[in-house]
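For this view, one protein chain was removed and the others were kept in their places.
Chain nomenclature is as follows: A, B and C, assigned in order of appearance, with residue numbering initiated at 1 for each chain independently.
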Amino acid sequence: MTPGETKRRRDDERRPRLADHDARLTVEGLERERRALEKTWWNGRGLVAWLSDTDHKAIGRRYIVTAFGFFTLGGVLAALMRIQLSRPDNTFLSPDQYNQIFTTHGTTMMFLFAVPVVLAMGVYLVPLMVGARSMAFPRMLAFSYWMYLFGGIFLYSMFFLNIGPDNGWFSYLPLAGPEYGYGKRADVWAQLITFTEVSALVVATCLIVTIFKLRTPGMSLNRMPLFVWAMLIVSFMVIFAMPSIVISSTCLILDRLVSTHFYNQAEGGDPLLWQHLFWFFGHPEVYIIFLPALGMMSEVIATSARRPVVGNLTMVLSMLSTAFIGFGVWVHHMFATGLPELSLSFFSAASMMIVIPTGIQIFNWIATIWSARRLQITVPFLYMASLFFIFIIGGLTGVVLAAGPVDRQVHDTYFVVAHLHYVLIGGSTFPLLGGIFFWFPKMTGRMLSDRLGRASFWLLFVGFNMTFFPMHLLGLDGMPRRVYTYPASMGWHGLNLLASVGAAVIFVSLVVYLVNVIVSLRAGAVAGPNPWGAATLEWATSSPPPAYNFSPQPTVASSEPLWHTELAPPPIVGLASDTREVLVTFLLDAEPDHRYPMPGPSLWPLLTAITTSAMFVWSIFQAQGVVWGSIPIFIALVGWFWPTKGKKALEHGAPTRLTARESLS
Amino acid sequence: MASSRVALDVSDIPEYGFGHRSLLWWATASMMIIEGSVFAIVIVSYLYLKGRVPHWPPTGPSPQLFWGTLNTIILLASCVPNALTKKAAERFDLAAVKLWLAVCLLFAVGFNVVRFLEFGALNVRWDANAYGSVVWVLLGLHTVHVVTDFLDSLVLAVLIFVGTDLNERRFVDVSENALYWYFVVFTWLPIYAVIYFGPRIS
Amino acid sequence: MPRTTRTRRIKGPRTTRTLLVLVAALALLAGCEREARRYQELPAAANRETAVRVGQLEPGAPQQNASVRSPYQDNAWGIGEGKRLYGAYNCAPCHGANGGGAIGPPLMDEKWIYGSQPDQIFATISQGRPDGMPSFGGHIPAQQIWQLVAYVQSMAGQVAPTNAAGRNDDQATGPPESRRSPLVPVQTGHR
Partner (left out) sequence: MPHVQSVIHPAGIEAARASHLWWLIFGICAAVWIAVAMAALIAIRTGRRAASRATDRQLGTNIAVAGALSAVVLIAILFESVLTGRAEDAIRTPDALHLQVTANQWWWDVQYVNDLPSLNVTTANEIHLPVGRPVRIDLLSTDVIHSLWIPSLQGKVDLIPGRLNELWLQADRAGVYRGQCAEYCGLQHAKMALVVVAEAPDAFERWLAANRAPAVPPSTPEQERGKAVVERGPCAMCHNITGTLAGARSAPDLTHIGSRSTIAAGTLPNTRGYLGGWIADPQHVKPGNRMPVPGLSDEQLQAVIAYLESLK
């Protein structure tokens, strides 16, 4: 038996002990601990410190703010389209401008808003909800944010340079291919996808590891909040769905840049291969956007109803089955491509069956509200409850689209535009806005104004239906999607004008929401740790939480720890307060396993993101950019993982002002 | 909760964990899922394209077996020093880790060199037809993994030999790196089968 | 110590801003020029046709170099349209699908019988040449001739690779214009 083996044997026997009436638990002991933690987890002041921050709360906030920035840009583009379509034969936009605008609108909303923002909510909330001091791999997290930010900046600088993609957010071949996609526009789209893939995959990995290994003792899987479950499932969907678009967009760039023939039917390629690969990612994408919203629904409804959601297990199971079936429905985007009848029937069936699990969840929520212990109709609850009226319409029109013969009529018409906005806005953006409203006090320490909140909600509710409901009728009356104008003789202008007016109402409601945020940041009522009387752990710490989230780290004995204070399980002591240490637990029952020091702030993630972005952009103009551009990335990565004394210094608390040299260690 | 007088004292538990106990293992696992599905999707696309044309390869001969098979052997053989590295790391045997990691790197140099000969043995250019495109991408993707695996093993070896801030977690790194090595080797087997026997079996 | 950091903080952004502005301006030019879709207006130089110089000798200062800029030379859209017209107007049967040449001279090599200057190419297309090159003037509007000129230039690697066309969705015939190495043009004159 080598000394190493004896050491392993000994270490495996080291287990936590119960500390009784410990000095560390006296008021002053806890105070001393907090002061030490403040010092250890403090990030320092100044630009460099800001750029090298790795705190999941800071990054989550940045993600959310950035995502809403892109949401605004995408919204402005939508407004331009509504102006153009408000009357027939309008010349407000040229066809070339319109095509770039609708493409960039779709791309922004899917890749730069919907997915990042829901993942960002997870980044901010999951560690708090599972009672962890930090996210796993905080530096990877920072890297993912910078990649996302640079990707968005890349898209919009190209857009303003008139190199905006103009082939639709789905970039069908051969229109986006080397022969018909003149210039660099299609490459810009494909490379933006690469940026967002990288960031989404990294976030998904961080979330999975955090949820599996950093849950505080006592939080066995069956005690995990539903939102955490949703984020876990979504993270797995991301890592299974994204590879498909990784490959297809890479092949697109290769076809355009080095003349491979993946999508060239004359040399054995196939344009439909693109559609299969794209939608094998594209449809799960919808559920990636939608499931986290369901998680938020559950948290908010449980809180408003003062009771846990009915049928916790069925909720989890239906989210799981949605995730599974979600990978088996992609062909319903291709019903018009002339595929064999049999496969169509199969995918029809799958596309209809996926309604059931979502239905079950909706029934569960209704039952929860029904059996509430004095339901409180808060603003977040309004946003969530609107789903019963709006999202349902989207879900039901989804059934319409699953029926082959009808789909071949309304496919690629405004009926589908209406459907997808009812699903995505009704099923994700409404809950998201409610969720922001709900967790705003936790993030900022202040409440949003209830009156402005209600005004904004009702404006959105009215404006949304005004904009998108008429589109069902337009589709049935034969108006195709993606047309930059339409002749007066078709009689579509009345409904289009109505939709455009509705868009204006939506705009007003969002302005009200923004005003509410700005005003409340300054003058909002100060929120306590738990203003809504919610049950989950993020409400156990102060608002906003300290950099180290919890001290002492709580443990749990039920799935609603804050509603069962009588259980009061013993908190955690003994985590180092002079290094950024977290407690790693076992996967299933979250028994304490070992302590693990998290790295401190660093500039390397930013530098790696810069070098990576440079390589990505270079490579769409010159193939050799891939080779030469990779060298700086490698250097940056080595710098990132190179251990130095400096890092030790950081782990023992950041100096008052972080200099670039220190933050590069 | 801070008012409680009883607490769970974790100050005595270890600061590392091997295998599925470590965070790194899970990150590696997630990476392996991602890249595994990437390979799977390219292979599916390969079969899809194969099914659409009468002859496969459409024109020209199939890839020569020699270099690819040789590389398969080298990769499989590299599992031995890799396994020994992993074992050594998991009993904190620094000397053995240094030795076997060095051997692994030698193998890595070997299959990196042979890999570039493989491209020549494909008998087709990427811009000749869809078949050429898909085999080049398949081989290219795996090459990226072979190269990166070599590079990060190299960096790790340097860290081990220089010995800066050498603690248990560095040995965990070695063990996870070995895990990823296995991944690179075992994903090669289906890819090898597809590239070299896909054209031969019709 | 704080001073240095302050100065760095103040100076940093300004320099970067100026830098960004510069880069943006350059990119703007490049981007707009490459991507603009100019359907309607004839580009400034488009209605200039010059006599063709078949011989090398000319009185006084040589005028060859004083040539017009090809209006679509830096415009991916124009080059792409030119490529489409090359097929639509049956240039391929004589000059080859990718300019490899057939009964007509190849267009992808460095040899230019009647000169590689844009206006010379324009004249060749619009006025025709002895031994079989038809005169397309009056049959093809000047705008489209200029698009063809830009495409012909790209076939011999006379335009930036980032503007030249990629492969067609067609049988693979050698590297596409965007992957041809630039050649130094030589005016051979008519044999």
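In the analysis below, a residue touches a chain if its C-beta (ideal position, glycine included) is under 8 Å from a C-beta of that chain, and two chains touch if they have at least 3 such contacts.
Given the structure is predicted, the values throughout are model-derived calculations rather than measurements.
Asks: The complex has one chain that is not drawn here; which of the drawn chains does it touch?
Replies: A, C
Asks: Please identify which residue in A:66, A:86 or A:99 touches the non-displayed chain.
Replies: Hidden-chain contact among the options goes to A:99.
Asks: Of the residues A:413, A:428 or A:467, which one touches the chain left out of the display?
Replies: A:413
Asks: Determine which one of A:362, A:562 or A:584 touches the chain that has been left out.
Replies: Once the missing chain is taken into account, the touching residue is A:362.
Asks: Looking beyond the chains shown, say which of A:46, A:69 or A:480 touches the absent one.
Replies: A:480
Asks: Just one of A:314, A:444, A:558 or A:622 touches the chain that is missing; which is it?
Replies: That would be A:314, which touches the missing chain.
Asks: Of the residues in chain A, which ones touch the absent chain?
Replies: 94-96, 99, 167-168, 172-175, 179-180, 265-266, 270-272, 305, 310-311, 314, 336-338, 341, 344-345, 348-349, 352-353, 355-356, 359-360, 362-364, 366-367, 369-375, 377, 385, 388-389, 392-393, 396-397, 399-400, 402-413, 475-478, 480-487, 489-492
Asks: Would you write out the residues of chain C that touch the absent chain, in ascending order?
Replies: Residues touching the hidden chain, for chain C, are 37, 39-40, 84, 88-89, 138-144, 169.
The rule we apply is simple: only the chains that are shown with their structure count from here on.
Asks: Can you compute the centre-to-centre distance for chain A and chain C, using the mean CA position of each chain? Integer Å is fine.
Replies: 45
Asks: Give me the residue numbers in chain B that touch at least two other chains, ranges are fine.
Replies: 127-129
Asks: Scan chain C for residues touching two or more other chains and write them down.
Replies: In chain C, the residues touching two or more other chains are 167, 172, 175.
Asks: Which stretch or stretches of chain B touch chain A in the complex?
Replies: That would be residues 1-2, 4-17, 20-23, 26-27, 30-31, 33-35, 37-38, 40-42, 45, 48-49, 52-53, 58, 90-93, 126-134, 136-137, 151, 155, 159, 164-165 of chain B.
Asks: Spell out the residues on chain C that touch chain B in their complex, using ranges where they run on.
Replies: 167, 172, 175
Asks: Which bits of chain A are touching chain C when the two form their complex?
Replies: 46-47, 96, 157-158, 161-163, 174, 177-180, 182-185, 255-259, 261, 263-267, 621-622, 657, 659
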